[in-house]
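Left out: one protein chain. Kept in place: all the others.
Chain nomenclature is as follows: A and B, assigned in order of appearance, with residue numbering initiated at 1 for each chain independently.
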Amino acid sequence: MGLTTTSLSATATATNSSAKPPLLRVRNLAKRFGKNVVLRDISLDVAEGEFLTILGESGSGKTTLLRIIAGFESASSGELWMGEEQLGRQPPYRRRVNTVFQHYALFPHLTVEQNVGYGLRVARRPETEIAARVEDALAKVKMTAHAKAKPSKISGGQQQRVALARALVNRPRLLLLDEPLSALDANLRRQMQVELKSLQREVGISFIFVTHDQEEAMVMSDRIALLRSGELEQVATPREIYSQPATAYVAQFIGHTNLLKADVQGGIARCVAGAWPVEAADGVALFSLRPENIRVISPGGVGTAGGVRVRGRVRHQAFHGATELIRVECSENLALVVRTSSGAEAMEEEIELEFSPTDAVLVRESAERI
Amino acid sequence: MFSRGYKAAVTLPPVLWVALFLFTPYVLMFCYSFWSVSPAQTIVHSWDLNNYKDLLRVDVYWQTLLRSMWIAARVTIFSLLLAYPMAYFLSFQAGKRKDLLYQLVVIPLWVSYLVRAYAWKTILGSDGVLNTLLQYVHLTRHPLEFLLYSPFAVVLTLTHIYTPFAFLPIYAALEHIPRNLVEASHDLGATPAQTFWRVILPLSIPGVLAGATFAFVLSLGDFLAPLLLGGPSGIMISNIVVSLFGAAYNWPLGAAISLCMLVLVVGLIFGSERLGKKWSFS
Partner (left out) sequence: MELLVTRDAATAERSHWLLLHCVAVFAFLYLPIAILVLYSFNGEGVGGFPPHRLTLDWYRTLFADEPIWDSVLNSLEVALAAMAISLAFGVPAALALDRAQFPGKALFRRLVLLPLILPGIITGLSLLMLFNVAGMKLSLLTIALGHGTALISVATTEVFAGLQKLDRAQEEASLDLGANYWQTFWRITVPNLKLPIIGAALLIFTLSLDEIAVSFFLIGRDNTLPLEIWGRLRRGITPEINAVSTVIFGFSLIAIVLWYRLRMRGEGATDAGIEIVEVAEGGQA
């Protein structure tokens, strides 16, 4: 897996910034709490100006990784580089990294203005400079009107902006965001996603954004690093991670998918659904097939040349607005989820399905981990 | 998140201070208890068990210790009997005045111990408030002498002083009982009395234990109330220790008695803690 990760990140980096060395390099990082392994062998690059999302379920180790980068935890082994500098042993206050905390951690005894000016004040910047930069930062997040308020007197969304301003005013080289939108309601959350993304473009600072929400990750990120039980499953652009999932876990975690277990012999994969040519070694292989890549062939309709066809009965329907997901039982041990937009299929109706072999993406089986 | 330097900075000074001023003194007390006093009134650093043998041999020592424990036990029981119903009333039935009443229980703690003990003396003395009142309303002809300079006076005063101490943990324990448990009990058909015996009382046991420990331990070691109000029959073990460290000048024997008290007290605290844990379900 190490190989895949490195090559993928190399290509992704190339698309973002040409030939510049990465801002942050994580090398073979591991973290144990006693006997409990939380992170193992994490290697990851973050480019200048990149928006990288660390995506994972709760308990996957994503917050621990973020806290190690911020300096609140130390790694058990491995290295952390920022440019030519080893971050490893540096205390958090020496790192040019700032964090937006999950529940913002605004200081309750200080006003909005004092919160934002905190970093500059402890760095002993001149008061005139502090005032100017704080004003600037508050303007950028549209919080000038609430400068004198205490954090408890402003709304969740506003606290979120203040936390952002408090971090950005220090001009960090890297901003860490620990599920900063999780406390907001759905509508505000969508609005903040857009604002956050455009703010990041404007300031040009690298963001590492931690979330468990795959949709949020897809919308905002330049690249997504998918973490599972302390190991990186895949690091890639949202498009790549969706269309070319590296493992069965990735395929299932991001969006809906069908996993087909096929037997490969001499370049041909065979399963209950049918057979198609592949470039893979002989043996059992797993394929991910997205529901939207399966077509329903209307009765008497003609399929595409080279398409794999299979018949089945509609067993379940779920309405999703513009589209509908239907579950089609093809045989005793194969059911396919198909995305349709017509809504023409009736329950228990027998229909014919078709998919193109190129849409069946070969994925690695994810090792069972606890 | 905290560096080694930070941890060392917050740990070392208090640890050193505690080692010097809390640990060393107990060790010294332990050492002293094996030493003795020469006829020339100097401390002899010879190690033997004579002080402990004296403790067992001389009647007045162990009898006074037993009497002190008996006084402390009575104080504990009376304090609990006064404090528990009050805590129950405040926690479950006082409604909006709960906080005010709670403060009223706590306020006497802020009034000097000495002053309150002294006030009891002015109340119980033969020319005291109570006796003159009784004579004034012609209930008695002569002052009741047993009121002051007796174990009764000591128990009464110590009960007065330690009732709020017993009250605090009981009240805290009652306050921590989720009210829906009481509702669930009623819902399942238990009467208020059954609910009290089967739900509330068992859940408040850790608080009762804590309150009892406070009352017993603190009254066991008291020497001021007995001096002030006890008279010869109200002497407690600490008074003997005080005289051994003062006029009688036998520090080693005093140290041996103090150490016995220390062991007794620490044992009690441990015991009540373990019992309390058994009765805590959260």
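Heads up, the rule we're going with is that a contact is a pair of C-beta atoms (placed from the backbone, for glycine too) under 8 Å apart; a residue touches a chain by one contact, two chains touch by 3 or more.
What you are looking at is a predicted structure, and each value in this text was computed from that prediction instead of being measured.
Contact with the chain that does not appear here is found for just one residue of A:22, A:119 or A:230, A:119.
By the touch rule set out above, chain A reaches the unshown chain at residues 70-72, 91-93, 97-99, 101-103, 105-109, 118-119, 122-123, 166-167, 170. Residue-level contact of chain B with the missing chain is found at 1-3, 5-7, 9-11, 13-15, 17-18, 21-26, 28-29, 32, 82-83, 85-86, 88-90, 92-97, 101-116, 118-123, 125, 127-129, 132-133, 136, 160, 163-165, 168-169, 171-172, 186, 191-193, 206, 209-210, 213-214, 217-218, 220-224, 227-228, 238, 241-242, 245, 251, 254-255, 258, 261-262, 265-266, 269, 272-273, 276-277.
We adopt the following convention: only the chains that are shown with their structure count from here on.
Chain A and chain B have Cα centroids lying 61 Å from one another.
By the touch criterion given at the top, residues 67, 72-73, 91-92 of chain A touch chain B in their complex. Looking at the complex, you find that chain B touches chain A at residues 1, 3.
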